[in-house]
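Rather than the whole complex, this shows some of its chains in their spots.
Here the chain labels run A, B and C in written order, and each chain numbers its own residues starting at 1.
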Amino acid sequence: MLFHVRMDVRLPHDMPPDKADALKKIERERAQELQRQGKWRHLWRVAGHYSNVSIFDVSGADELHDILSTLPLFPFMDISVSALCRHPSSIRDDDT
Amino acid sequence: MLFHVRMDVRLPHDMPPDKADALKKIERERAQELQRQGKWRHLWRVAGHYSNVSIFDVSGADELHDILSTLPLFPFMDISVSALCRHPSSIRDDDT
Amino acid sequence: MLFHVRMDVRLPHDMPPDKADALKKIERERAQELQRQGKWRHLWRVAGHYSNVSIFDVSGADELHDILSTLPLFPFMDISVSALCRHPSSIRDDDT
């Protein structure tokens, strides 16, 4: 099942750079592992923002929440989630 | 270049069903033609809404505007546009 | 899978009462049929509003969209959808 997720990262200004870098490194490894598993299907940067637009392909809301809530940057993100379904005009079989 | 577009359709309640059906039919044909051309890369329905989330792959803002502003339902849609760029953590080469 | 849905009905002021009554009657029958099927699990009125808060138990976003988009009042409702998952503090097994 597909979910559209936008994440806006807002790191506290007083977070030590070392801690921020460490969090980002783990976040990146986790994101790439989830992409390789096919669960984080698309990942784009929104131009001009410390934000991404993503498409997740998971078994349901529980798996989505497990993934998002264990991301290292989760406590520092505003997240919006929309459940997606097949569009009747879509011709692309893998967009489901 | 990629753009993230969300379209929310709001047909006037007093539009004759015949006219609405005709508009939707042309809209669908146009959407499928643009998908075959590779310009309308992804197209999903947002669950519970007469809305879609789409990814366009166009030469730039002018081509995007030409496409969107000539859709039959353009006068009846609220549209939001975000320019996308490659995410540093993406492992998918075709998401650019 | 559970979804939380709020529906705010906004009937056009110039809709003939006969048409409104007919739509509401079909809406009611459809809502009760879906409740009997176990898909529309909870249905509450929000006090002071022509609105409801509902919990749907469906196979996924596609089934939810099929249900909502074929409700007779769908063209006249503002709808918001949130995917739900089990809360770690919940003690109620049927809230999943």
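Note that in this section contacts are C-beta pairs under 8 Å (C-beta built on N, C-alpha and C of every residue); 3 or more make two chains touch, one makes a residue touch a chain.
Note that the coordinates shown come from a computational prediction; the quantities given were computed from them, not determined experimentally.
In this structure file the full complex is assembled from 10 copies of one chain, 3 of which are shown.
Here is the rule we go by: only the chains that are shown with their structure count from here on.
Taken as a contact graph, with one node per protein chain and an edge wherever two chains touch, the assembly is complete, since every chain touches every other chain. Centre-to-centre spacing of subunit A and subunit C amounts to 28 Å, using the average Cα coordinate of each chain. Distance from the subunit A centre to the subunit B centre is 22 Å, each centre being the mean of its Cα atoms.
For subunit A, the set of residues that touch two or more other chains comprises 2, 82-86.
Taken in their complex, subunit C has these residues touching subunit A: 1-3, 60-62, 64-65, 81-86.
By the touch criterion stated above, subunit B contacts subunit C in their complex at residues 11, 13-14, 45, 47-50. Those residues of subunit B that touch subunit A in the shared complex are 2, 4, 27-28, 31-32, 35-36, 42-48, 52-53, 55, 82-92, 95.
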